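Omission of a single protein chain aside, the complex is shown with its protein chains in their original locations.
Think of it as A and B in the order they're written, each chain with its own count starting at 1.
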Amino acid sequence: MTKHVVGTIDEVAPGMSKLVEVKGREIGVFNVNGSFYALANRCPHGGGSLCKGVVTGLALSDRPGDYKLVRMGEFLRCPWHGWEFEIKTGQSYCDPKSTRVRQFNVSVEAGEELVKGPYVAESFAVAVERNYIVVDL
Amino acid sequence: MNAPLRETKAVQKLMIVDCDIHPIQHSPRDLYPWLSKRWIEHYETFGPHVRVGLTGSQVFPRMSYAGQRADAYPANGGPPGCDLDLMISQHLDPIGVEAGMLVSLSKGGMEERNQDFAQALSHAVNDWQMEEWVRKEPRLKAGVVVPQEDAEFAAREIKLRAREQAYRQIIISPRSIEPLGRRRYWPIYAAAQEVGLPLGLHPSAFSGGSPSTGGGWPTYYMQEHYGFSTGVAGNIVSLIFEGVFERFPGMKVALIETGFTWIPALGWRMDKQWERMRKETPQVKRPPSEYLREHFWFATQPIEEPDNPAHLVDVIDWIGWDRMLFSTDYPHWDYDDPRHCIRFQMTDAQRNMLFRDNAKALYRL
Partner (left out) sequence: MILPRPGAIDCDLHLPLPPTRALLPRLNDFWREQLTTRYIDRTNFQLQSYPVNSPIATRADWAASREGETPLEKLRREALDPFGTRIAVCSMLHGAIALFNEDMNAAIVSAVNDFVAAEWLDREPRLRGSILVTGQSAAHSVAEIERLAHDKRFVQVLLPVMSDFLPGKRQMWPIYAAAQKHGLAIGLHAGSTYRNSPTGSGWGSYQVEDYIGMSTAFENAIVSFIAEGVFNEFPDLRLVCLESGFTFVPTLLWRINKEWRGVRAEVPWIDRPPAEIVKERVRFTLQPVDAPRDPKALAKVIEHMGNDDFLLFSTDYPHGHFEGVDCLPEGLPDSLIRKILVDNPLAAYPRLAQELAREAAALEKAR
């Protein structure tokens, strides 16, 4: 496992995502209410690029004709077939048993700690005074 | 259902024929170079005249992203499918499209009620797809779009366009006013047989006057989309039981965007009832499933997803591997990516037939 610094935390506001490449893999980093999650940018169903999809909530209903939207910002809808995934777990909402987006360990680390190394930061320098999103791979 | 198969398939370099690609105009103005002043004025004054309650909006609004791939919207505006460079870079090149069959549904005049306007539109769309797409990207093959309700004009347009090699099929709407086996449409089949081009049937969002199911109009897009298969089944039955293939033995029909797993059951059902009822339709000389087997081809998308993918192999064994065509439906939301959508095992021979060889034979590519 290597620590890959993929961005600063200010780059990915809550409800937003950033597409990064780590060791040749496309990974989407998502901010859900201040917590960061990293998912493979490939829908396990049909192969769509998940980062192009919309971050949204979950439509639920108590009975026909009743509609509510809950847990706003916690779900990702695939840009192709509309499959819904829980960002926190990568689990498909419709097929939770067998369909899950690959997840990667992600953490927030202070530049002050990171500079002690070892780490990989491909496109920018790490400054001690900032906080960074780090993917382990 | 996450098959490990995908990992191995992704690295293979199989070239494919994609039998369902939808180009669209950036705006209606794209067609103006091929429309007369009279029809440009008509378009701007009256617009399309169709058999649904809305123009420009959908009565069954599609789900995410207006029913398009979210990533297929061009950066500089316009609807998905209007930008050739994007089509090449995100579709034709990465998935290895050797030939792509254009299905130019947009503004092709198939659902237009004003027949003179319908003629002008389909003629313009045929020019447009040739000049703006096929000449610029030779991997793309044109489909002659014709307004099926005006069969005499359609036959003329087919014969005119067939002189040019790049037109490889004829596209008509299965949401016709009457079932497609009825005699009003036979001039189209006579022309198709004469020029040797297959007929492509692709569901349309526009009704020919009938609700999309025999039981009436659906409520939800979920139902309307489901009806892409049931909506075309009646046309297959009609073509066979009217004796179209006895009259036009060279006619070939490709079903596009209808799925395919319902085909064997339809064949069994037709045979069973034909045996009982054959006195009613003496023009049907053989079991209906034989016409189905000989005259029809089936594009895969939107591919059905059984829990056990091997069940699709049973179904294709019944249909015949030589009748399967691969299609993606680019740039629509239910796009099938050839690297991901096939989850069952195939032999190399079957894979080649399904992804490429059957289409090359059918369309003589």
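To be clear about the criterion, contacts are C-beta pairs under 8 Å (C-beta built on N, C-alpha and C of every residue); 3 or more make two chains touch, one makes a residue touch a chain.
Bear in mind that the values here come from a model prediction, so they are computed numbers and not experimental data.
> In the whole complex, not just what's shown, which of B:Asp116, B:Glu280 or B:Glu294 touches the removed chain?
With B:Asp116, B:Glu280 or B:Glu294 as choices, the missing chain is touched by B:Glu280.
> Kindly state which of the options B:Tyr43, B:Tyr189 or B:Phe241 is in contact with the chain not pictured.
Answer from the full complex: B:Phe241 touches the omitted chain.
> Based on the whole complex, identify which of B:Gly78, B:Gly96, B:Pro187 or B:Pro306 touches the chain you can't see.
That would be B:Pro306, which touches the missing chain.
> Tell me, which residues in chain B touch the chain that this view leaves out?
So the residues of chain B touching the unseen chain are 63, 174-182, 208-223, 225-227, 229-235, 237-238, 241-242, 259, 261-262, 264-266, 268-270, 272-274, 276-277, 280-281, 302, 304-307, 311, 314, 318, 333-334.
> By the contact criterion defined above, which parts of chain A meet the unshown chain? Give residue numbers in ascending order.
Touch with the absent chain occurs at residues 45, 59-68, 81-84, 93-95.
As a working rule, only the chains that are shown with their structure count from here on.
> Report, in whole Å, the distance between the mean C-alpha point of chain A and the mean C-alpha point of chain B.
Inter-chain centre distance comes to 37 Å.
> How about chain A: which of its residues touch chain B in the complex?
So the residues of chain A in touch with chain B come to 44-49, 52-54, 77, 79-82, 95, 98-100.
> If we count contacts the way the header does, which residues on chain B are in touch with chain A in the complex?
Listed in rising order, the residues of chain B that touch chain A are 1-2, 63-65, 69-71, 333-337, 339-341.
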